[in-house]
Structures are given as structure tokens and as C-alpha cells.
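Taken from a larger complex, these chains appear in their original positions, while the remainder are omitted.
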Amino acid sequence: MATLGLIEHKDASPEVRAVYDDIMATRQTDRVNNFWKAIAHDPATLRRTWESVKQIMGAGALDPLIKEMIYVAVSVTNQCAYCIASHTAAARKAGMTDSMLAELLAVVGMANQTNRLASGYQVEIDEQFKT
Amino acid sequence: MATLGLIEHKDASPEVRAVYDDIMATRQTDRVNNFWKAIAHDPATLRRTWESVKQIMGAGALDPLIKEMIYVAVSVTNQCAYCIASHTAAARKAGMTDSMLAELLAVVGMANQTNRLASGYQVEIDEQFKT
């Protein structure tokens, strides 16, 4: 199921279990995704990654739903099958409708296209866009 | 300035000029970015790309500002310098604040990180995420 296997809650060390519990409490769910069970083989990475995700994905200047949709956009661009599946599900849970998903993917597709037209035509940055 | 040079409005064919005029009218601006002036060497691509962008980036289930931010997310992931510069400017014009940009980039960075943790640990997709 993963290079080093998946660590289930019942088999986890107290340190890992504490992260699992915080994930479930924060996300108001009774299960932990395979992603976390896989990286739990490295408790430092598990904790650091979860703390970062929790800090980044919460409400702020951007709504959590928008953040989940950006996560999908990046995962689709990178062709990460696991991430597309899990973050599409997360975005839906956060309120993304079919129409919103369709528009999101249309934008992602278009951006990937014009990214290559810009590089292929070797377009120089306009003066007013320079930082 | 670009592989085939940039075509200015005054030097453009009526077909190209019509697209330039529609870009400026739609975006309520009096200038056309280098990107369009570069691909204008291929009028079919200029027209098709502009019509697609206009259709995709307008208001719909998602707000134009959100769409511009998704465009930035893809461009940053792909390391397209031209696109990052021009779409960051477009997103700002559409209302993106410094805080929103900072949160957008934090999400993009995090997604690029976990995309690789998921693939590196060879995590299998959870049953409930399978389509």
C-alpha cells in the first residue's frame, strides 16, 4: 500500500497517535488518510507536515475552500494521482460543486497551455510587470 | 523581444487588430501585453487563445479573481517567469492583496511538497477517494 507500509492508529506510537488524533479532531472525521499513515514512519516529518498543513490551510485572507481548489490546481499540473483524488474529495467536502470543479479544471488547462505559448514564443516580460 | 518579434497595433492586419481591440475593450485597458503581440504572428492561434481565455476567465461558478489566482498557482508550479509576472499583476488588478498573495504562495509551496511525499512514499489511493 506504500513503500514502508501504513501505520494504523492502534499500532502507532503515542507521538504518532497524537498527530492522528489532532488530524481527526481538526477535520471532524473519524479516519486518517493513507498519506498520513505512510509518512508516519518518519514521525518528525509527520508532525512537521501536519503542523504546516494545519497552519496554511485554515481560514485567513483566503477561504479554506479556495485553498483546497488551489491544492487541486497544483496537483493536476504535477500529475500526482494520489493528490488529485484526495484533494478533489477534500474540496468537495469543503463545498466545491461540479460546476466549480469544471471551471477550476478549465482554468488549469488553459494556464498550462499559455505557459507553453509564452515560453515557446520566448516572450519577454513587459516593462510594467517587472518587479 | 520574442522569437518572431512583437506585432504592434499600428502594424497589425485587420484580423489581428480586431482581437487586440476586443482584448482592450474586455479588459478596460489601452494596452495589449507582449504575450498577445508575440502569438499574433499566428492569427489563428491568437484568435483561438483569446476566445478561450475570454470564455474561461469570465465570471461563472468561480469569481474572476479566484481564477486569476489559480492561474498564478499553475504558473508558479511550472516555473514560467513571464506568466508569473503577468498573472500576478492581473490578479492584483482584480483585487488580490499582499496577504492573499502570500497565502496563495504558501498553499502552492505546500502542495508541491506533499505531491512529492505522496509519490515518494508510493501511497495508494484510499478506497473512498476512488472514482
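First chain written, first letter: the chains are A and B, and each begins at residue 1.
Throughout what follows, contacts are C-beta pairs under 8 Å (C-beta built on N, C-alpha and C of every residue); 3 or more make two chains touch, one makes a residue touch a chain.
Given the structure is predicted, the values throughout are model-derived calculations rather than measurements.
A.B. asks: Please state how many copies of the single repeated sequence make up the complete complex in this structure file, given that 2 appear here.
C.D. replies: 6
Throughout what follows, only the chains that are shown with their structure count from here on.
A.B. asks: Going by the contact rule at the top, pick out the chain B residues touching chain A in the complex.
C.D. replies: 1-4, 33-35, 38-39, 41, 45, 49, 52-53, 56-57, 60-62, 66-67, 69-71, 73-75, 77-78, 80-83, 85-89, 97, 99-100, 102-104, 106-108, 110-115, 117-126, 128-131
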